[in-house]
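Missing here: one protein chain of the complex. Every other protein chain is in place.
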Amino acid sequence: MDSATLYVLAAAVLFGIGVHGLIVSAHLMRKLFAINIMGSSIFILLVATATPISGQADPIPQALVLTGIVIAVSATAFGLALMVRMSQETGKATLAVEDEPENDD
Amino acid sequence: MTTEALALIVFLPLLAAAGAVVLPTAWLGLSIRVGLMPLPLLLLIPTLEVLENGAYRIALAGHSAPLGIAWQLDPLSLLMLWLNVGMTLLISLHANCSFRPGQPHAHRFWPLWLLLFAGMNALLLSADLFNIYVTLELVTLTAIGLIALEGKPPALRAAMRYLLLALLASLLYLLGVGLIYGQTGVLDLYLLAERLAPGWLSVTAIALMIVGLLIKAAIFPLHAWLPAAHGNAPGPVSAILSAMVVKVSIYLIWRLWFWGVPEWDLDRAALLLGVLGGMAIVYGSLAALVQQRLKLIIAYSTVAQLGYLLLLFPLASTLAFQAASYHLLSHGMAKAAMFLAAANILRSLGTDRLRHLAGIDQRLPLDVFALALGGVSIMGLPPSGGFLAKWLFLEAAWSARAWSWLILIALGGLLAAAYLFRVLAVVCLHPRRRGNHRHLKRTPDTASLAAMLLAVGAIIAGFTSAPILDLVEAGLPPGLPR
Amino acid sequence: MIDIALPAIVLFLIINLIAGMLRVYRGPTLADRMLAALLFSTTTVAALLVLAEWMQLPSLRNVALLIVMLASILSLAFVGLPAGREEAADEQ
Amino acid sequence: MIGLALDLLIIVSLIGLAIQSINAASLFRGILHFVVLGLAMSLAWARLDAPDLAMAEAAIGAGVTGALMMIAYRRLIEIQPDQESSLRPPPSRLAVPIALAAGALVGVIGLAAIQAEPMPALAGTAVLENLGSTGLGNPITGVLLLFRGFDTLLEITVLLAALLSAQAVTRQVDLDQSLTTQDPDTPLVGALLAIVVPLTVLVSVHLLKAGGQETGGAFQAGAVLAACGVLLVLTGRLGASRQYSPLVNTGLLVGLLSFILIGLAPLLWGQPLLALPGLWAIYWIESAMMISIALTLVLLFAGAGSLKRRDHG
Partner (left out) sequence: MTIADSIALILLLAGCAFYLAGTIGLLRFPDVYCRLHALAKADNTGLCLICVGLAILSADWQVAAILALVWLVGLLAATVSAHLIARHAHSAGRVPARSGPSRR
């Protein structure tokens, strides 16, 4: 058992938590949290499984994760703005199935 | 020359988007023109290069593949680029009516539109798996912003659902990319073939990426977000989303499958993808049959038509490749034409509910004509691009002795005819309710013209197929059966 | 000796932290919950400083400095919440 | 051994915080846990030998994310004070099995990836080999700006796209009021600003400068600078504005524009596209990106197209 293995297991648990949260939470903010947690877990996985190059950490996965973090922040900020607008227009910050009057008149 | 032209194809729209943000409103029109108009001319240069010498590769920043990012232009990506440029330009003609500079949402629309365009071009050129992830995110975020632009509750809900699913999809794709890097130490798509051995780990990695892309491509049963998003977005946005944005995901799956891991034995996975495609065709068509709104019918039709693009995997032959590419092209034009025509009708009428459309053909003849022509191509009636694509599909299935696919393709055409004739019947053949559309708003001529041009393009594609099919054949991955 | 003491101190600080998070559950007021978050930032800072020494990663000190500099932002944003109104919703 | 215990504890807190941020009884608690989770993540990055990531996570998590979440929460409860009482999470018997399966899949993949025969990481090795000739000391900065600079260019484009999309969906009424604390003249706030604002500016410049050789870089510096801007907005020194401001707009785009123009320029003298001509170009682009990233994040927070100075007491 070394710390890389531990972090891989942590990533697995965090991913599961994120998936569960994405399914069961009704509030959109929590869904965004869940997605972010899944993202973090994948970032951890990428860094923890990287093979060191002659004792030095492989810079590529870290650079990719840094880019990934920026993208996650961008998407989250946009998601929050979208959620607030939804709530302003409909009074709710959820995506319930019964809200979709797709076809009736 | 080619490098310079390709650089401008990506960076000119980006610069124009920046200009649209930073310059005062009076300059918006100029930014748009600079970002869009020169593109077809610029694209001619790489076209000549590719026709003459085959695939063209650029190592960005001068660092070649394992170290840096590469762009690769081969006949298939060239075709996709032409499609993207052509359709974006024609749809922009339409968008210039609903989002003319100075109108309420115009200064929000155009920067996003140009960014989407630039992102698509970068995506189609990129040969690097992680770079593709970044461009996919760019395309997705701008697309969702455009869907939600007008702030109507159904569009907002659709945008939110799309965002959550798209983020999930990107994560799966990213996980796959990370695993592949761990397996091979490279990120370049075209280096995978020799370095990625088929172990269960690498199969899982590819599978994760494909599932992520299938979500973004709205393939049944992961299609749930598409109809609401495409059915409630502003007209030009629906058009480009259905015509191009969902399809690049499938294009990427082709790339991964036939160029990334060509040596793998994937028969069962191919069958699975084919079955998914078949289910998409049947389900999408049936769902389109029961919709009450024109734009939703067209959106469900997209769900169905995307299914054909997956039939390439089980058929896997030169003919099937030509068929799928041609389907992508003709469906893109036809679907864009239909969405634009539907947008014009919606704009004039204030609604696109089917029962209000009776007799509309007398008041908006041009738009209804465009809708009908687009429909002809989607149904696959001769002479149209759609007919040719389906004919090639049938031929491919015939020569592979794949009878079940043959039946499926024929059935798909019949179903498409059913749901489209239902629309046309209401619009054109409903005798009693004619003439109650006195208060129609006039559609701007260019808006109808854009729809018409695309529709005519979809028909003309039925006549001028030879050069395009040759181009596709020239760009096929090695080792594909005839 | 020091090489064992340093990680042990980090360990202790993190245990401390987890214990402090109990206050977020217990509340009862929003202010109490905020306080616990505050505890988390000061303790993380201390842990990062010690880690910097132990792992010989000097840049972790800059990370710690960043966290203390930015710690007040959350409190400031918190104060913007209308007082009293949401507490009823929060206190079941 | 004790290192392992430390990792275990960090992981336990990560997991606990993650569970709580999704399942906490109230949304407010969820937000707090999520912000704290960001801090715990920076501890994890430190342990994983990734100080650059620790810094990015700390800069973004301690500053902008928390503020963004709080403001969004505040706007939500202004519309509907009781955000969740009527919400019954849809009962789903499948949720737990799906989550378990997903977690197990990731775990098995990860373990297999660790155990697998280590393949030579070609790209990473190439980076470390070529780094010496560039004059940079931090391989990550090398990857982000030199070897895979196009990723970074597109990354700031994504950030810009997020801002433009967010602006497209933000309702343009009542922009002005709801951002600041009720009373911008609360005692001590002035003193805080007098020290923290210059300090954040200094630190971000330092991170920028250091980024070439050690931990730091444009994104970290920009996130710190953004936090400074958020601080000014929260205390009423800066306000959201609808007025077109050439200065703000130029700052917003200077990063992207510099990167594109400096990246295109080498084509003129026959060099490859995006081949940055020397270290000065790297530092120039990084500085410009820092300003753009900071402004973008502040505008995302303010939910506005522009900013203006505000006078107060």
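Per-chain numbering from 1; labels A, B, C and D assigned in written order.
Quick note on the criterion: a contact is a pair of C-beta atoms (placed from the backbone, for glycine too) under 8 Å apart; a residue touches a chain by one contact, two chains touch by 3 or more.
Bear in mind that the values here come from a model prediction, so they are computed numbers and not experimental data.
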Displayed chains contacting the withheld chain: C, D
In subunit C, positions touching the absent partner: 1-2, 5-6, 9, 12-13, 16, 19-20, 22-23, 26, 28-32, 34-36, 38-39, 42-43, 45-46, 49-50, 53, 58, 61-62, 64-65, 68-69, 71-72, 74-76, 78-79, 81, 83-84, 87
On subunit D, residues whose C-beta touches the chain left out of the figure: 181, 186-189, 191-192, 195-196, 199
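Here is the rule we use: only the chains that are shown with their structure count from here on.
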Selected interface, A-B versus A-D, where C-beta contact pairs are more numerous: A-D
Length of the line joining the C-alpha centres of subunit A and subunit C, rounded to whole Å: 22
Centre-to-centre distance between subunit D and subunit A (centres being mean Cα positions), rounded to whole Å: 14
Chain centre separation (subunit A, subunit B; CA means) in Å: 27
Where subunit A touches two or more other chains, by residue: 42, 45, 49-51, 60-61, 67, 71, 74-75, 78, 82-83, 85
Shared-contact residues (touching 2 or more other chains) in subunit D: 3, 47, 49, 52, 73, 83-84, 106, 109, 113, 119, 121, 123-125, 127, 148, 151, 155, 158, 161-162, 165-167, 169, 171
Subunit D - residues contacting subunit C, complex: 2-3, 5-6, 9-10, 12-13, 16-17, 20, 24-26, 28-29, 32-33, 35-36, 39-40, 42-43, 46-47, 49, 51-52, 54-55, 58-59, 62-63, 66-67, 70-71, 73-74, 77-78, 81-85, 179-182, 186, 189, 192, 196, 199-200, 203, 206-207, 210, 214-216, 220, 224, 227, 230-231, 234-235
Subunit D residues within the subunit B interface of the complex: 105-106, 109, 112-113, 116, 119-127, 130, 146-151, 154-155, 157-158, 160-162, 164-169, 171, 244, 246, 249-250, 252-253, 256-257, 260, 263-264, 267, 271-276
Subunit B to subunit A touching residues, read off their complex: 130, 134, 137, 141, 144-145, 148, 151-154, 156-157, 159-161, 163-164, 167-168, 171, 174-175, 177-178, 181-182, 187, 227-228, 231, 290-293, 296, 353
